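The other protein chains are all here in position, but one chain of the complex has been omitted.
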Amino acid sequence: MFSEIKKSLLVSVWFMFLTFPIMVVKVNTIENTIIWRWENLVLVGFGSFFLSFLWRFMHNKKATKRRQDYKDALSKIFYDNLIENKKVFVPIIIALIIFILLFPKLFSTYQVTIMTTALIYIVLGLGLNVVVGFAGLLDLGYVAFYAVGAYTYALLNFNYDISFWVALPLAGALGALAGILLGFPVLRLRGDYLAIVTLGFGEIIRLVLENWGEVTHGPSGIAGIERPNFGFDLSIVGSINAIYYFVFLFVLVTIFFTNRLQNSRIGRAWVALREDEIACQAMGVDKTKTKLSAFAFGATWAGFMGAVFAAKTTFINPASFTFLESAIILSIVVLGGMGSIPGVILGALILILLPEYLRAFSEYRMLIFGGAMVLMMVFRPQGLIKSKRRRYNFESMSKKQLKERQNAASS
Amino acid sequence: MRSFITILAVPVVFAALSISVFAADTIKLGVAGAHSGDLASYGIPTLRATRFVVDEYNKNGGIDGKKIELLAEDDECKPEKAVNAATKLMSQNVDAVIGHICSGATKAALSIYLSQMIPIISPSATNPDLTQSGDYPIFFRTIAPDDAQARLEVDFAVNELGLKNIAVIHDKGDYGKGLAEYARDFLEEIDSVNVVLFEGVTPGALDYSAIVQKIKNSNADGVIFGGYHPEASKIVSQMRKKKMDIPFISDDGVKDDTFIKVAGKYAEGVYATGPKDVSSNPMAKEAERKHMEKYGEQSGAFYLNGYAAAQAILKAIDNADSTDPEKIMEALRTNYVETTLGKIKFDEKGDAIGVGFSVYQVQNGEYVELDY
Partner (left out) sequence: MEYFFQLFFAGLTKGSIYALIALGYTMVYGIIQLINFAHGEIYMIGAFTALIVAGVLSVFNLPVAAIFVIVTLVAILYSSAYGYTIEKIAYKPLRNAPRLSALISAIGMSIFLQNYVLLAQTSDFLPFPSLIKEFEFLRPYNHILSSSGLVIIVSTFIAMVLLSLYIKFTRMGKAMRATAQDKKMALLLGINVDRVISTTFVVGSALAALGGVLIANHIGQINFFIGFIAGIKAFTAAVLGGIGSIPGAVLGALILGWTESFSTGYISSDYQDVFAFILLVVILIFKPSGILGKKTDQKV
């Protein structure tokens, strides 16, 4: 116990030293004043003293837990008790769907708009999950495809009055095309080289949008984009609710597609490629086609969502498509659990709704957000919900086959 | 700052409580703008100004016996958040809105207000399209649009300073680039003047010496810069260090005392356009005094514009004897109102008549209004 206190004291002294210039001294070189805020030093000292206990406690817990069983408790509960137990899973899903459908009735329009944003990010997260989670290609410029989609609809609508429903598939297609365009030059690149090139690609798209004023209207953006026409006249609130339902539908479609793809031929090729490129090629998987399809498939969803985003806000400018946006989408994927669809959904809800509900902390919210990202990674490096590897159970399979055979024989 | 939050929180809580109680008996005035984030310093002064004006009215019994209720919404100057904020105000049935602060955010939010015909009056959104496109009949502002400012800069550079070869530089931002493009277009209409350079710099870059060399190499005899003071002070400092003493003319984003303090001796002689000096106006003096008394510091950006916006809209509601949007807008357009910016009313498009820009120059460490 004494050694613990000593450790914490050391930590506390270290942090008091570390934060001294920035927390205590406030120099204003404009007015030439120096303010000494000693109370902050005390705050840091006490804060770090107690937090260091908590930190060690959490670490010990994490370490002992790992020794006890290798299975991750949360994910285990999640899969065994929720997903695979039909008795629990079906009612929960039905309740959830009813809640989501009733959401606009229960809450204000404001809540609906932020929920729509969260749903958009679920689709973006699921799209990026294909590239990063399944195929293992680190993409730091995913927001570029989102921008392509958004500008596709915005420009078509602005210049040619083309409706949302015509532009939506085009946005998806152009997103996919941009994905392939990016994919070609980077086929040879691996790991972090790929990361920086995709980052560069994202920046290039943003800079072109910013500078090519004749076409993109530059930094002042495009205003007055039409909301989608749902076939009947809607008030603005009605239209916001309609977009909400539409995006929700889109989320379902995306979940369905990515889930089905995961276990398809191409989905397994992606996973194989992620695990070992050379072995994968030796088994006869076409590397070029597989990688490009991952890029294209991921980008398609971003393209679709870009168009939805433009229609939802009715105004876009390049400032919405910065690197930070890519980083947030990537964080959704990693934080939720790479390759895990329920994880990504949870990650998107947390990362998008958290800052909105942290508004009470106003200026502290980004600080808390950054700190929470670090802590979540340190204590749950696998993400919130680990992706589940498909396992083949030979015993049960053979039993089933046996039965089938028996049936076949008897008939 | 924390005390500020409390100050902010109390009326919001009260407003929230009073919605349910006196729903029909109040006039609801929304204030939307950047109240947090890196551009908060542009939005908070307007919020404070509106609060002063509303308190004043409520102390005197409100308008036609109805109290005024203030609903503040933060948009961080981001378009997507502005839509959220506007939606929230709309679902609270506001009668009029003061804001938003940034042009981009304003554009994004306008379609929401337009659908309900909620009159909106901005203290700071200067994008010319907002009024001139005619798309937004509900939009008014108490600040002159960018093209008026660009016009003044160009006239001053050409007629007063007699410049012939001008380099136009901007910060690639919504405001800066828009302004620079107007300046370029106006300059190109004048035959005797050449635009020798038209380029954007990346805000926050490490170093601007390459662009400064390029300005020098273009043999420009003057620079018009569109953007904010951090980039302006870096460019001016590097120009002066390289012994380039050509005139540097900039805009409202640079007409900020921080610019002088950051650029120090290099700021001397820089020209900047800004709203006409109204410090002799008794109402403006009173508004400044109130701010000093309550917050113990000078007011910030667009404080007086925000004050005038609040005065104008509440007076219009008073004159209209109704919260019917058509009548409010009619009143805004027909009656002159005494405000902190002087006597103003609004033209058909929504721009304020009687609000304009002057040219200032840094002389001995402060901005001095020039007679131009």
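We just call them A and B in the order they show up, numbering each chain from 1.
Just so it is clear, a residue touches a chain if its C-beta (ideal position, glycine included) is under 8 Å from a C-beta of that chain, and two chains touch if they have at least 3 such contacts.
Computed from a predicted structure; not experimentally measured.
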item: Contacts of the hidden chain among displayed chains; value: A, B
item: Selected residue (touches chain absent from view) among B:Pro123, B:Gly200, B:Gly253 or B:Pro275; value: B:Gly200
item: Of A:Val166, A:Ile204, A:Leu249 or A:Met283, the residue in touch with the unshown chain; value: A:Ile204
item: From B:Lys164, B:Lys214, B:Lys276 or B:Arg333, residue that would touch the chain that is not displayed; value: B:Lys214
item: Option touching the unshown chain, where B:Asn194, B:Thr258, B:Asn335 or B:Gln361 are the choices; value: B:Thr258
item: Chain B residues that touch the omitted chain in the full complex; value: 38, 40-41, 172, 199-202, 204-211, 213-214, 216-217, 229-230, 233-234, 237-238, 241-243, 258, 261-264
item: Residues in chain A touching the chain absent from view; value: 14, 17-19, 21-23, 25-30, 32, 34, 40, 59, 132, 138, 185-186, 188-190, 192-193, 195-197, 199-201, 203-204, 207-208, 211, 277-279, 323, 327, 330-331, 334-335, 338, 363-364, 366-367, 369-374, 377-378, 381-383
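FYI, only the chains that are shown with their structure count from here on.
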item: Euclidean distance of C-alpha centroids - chain A vs chain B, Å; value: 36
item: Residue numbers on chain A that touch chain B, as the complex places them; value: 30-31, 108-110, 113-114, 117, 210-211, 213, 218-221, 223-224, 235-237, 240, 309, 312-317, 319-320, 359, 362-363
item: Interfacial residue positions of chain B with respect to chain A in the complex; value: 1, 5, 35-36, 40, 74, 78-80, 83-84, 87-88, 90-91, 103-104, 107-108, 110-112, 115-116, 127, 129, 135, 172-174, 177-178, 181, 200, 258, 261-262
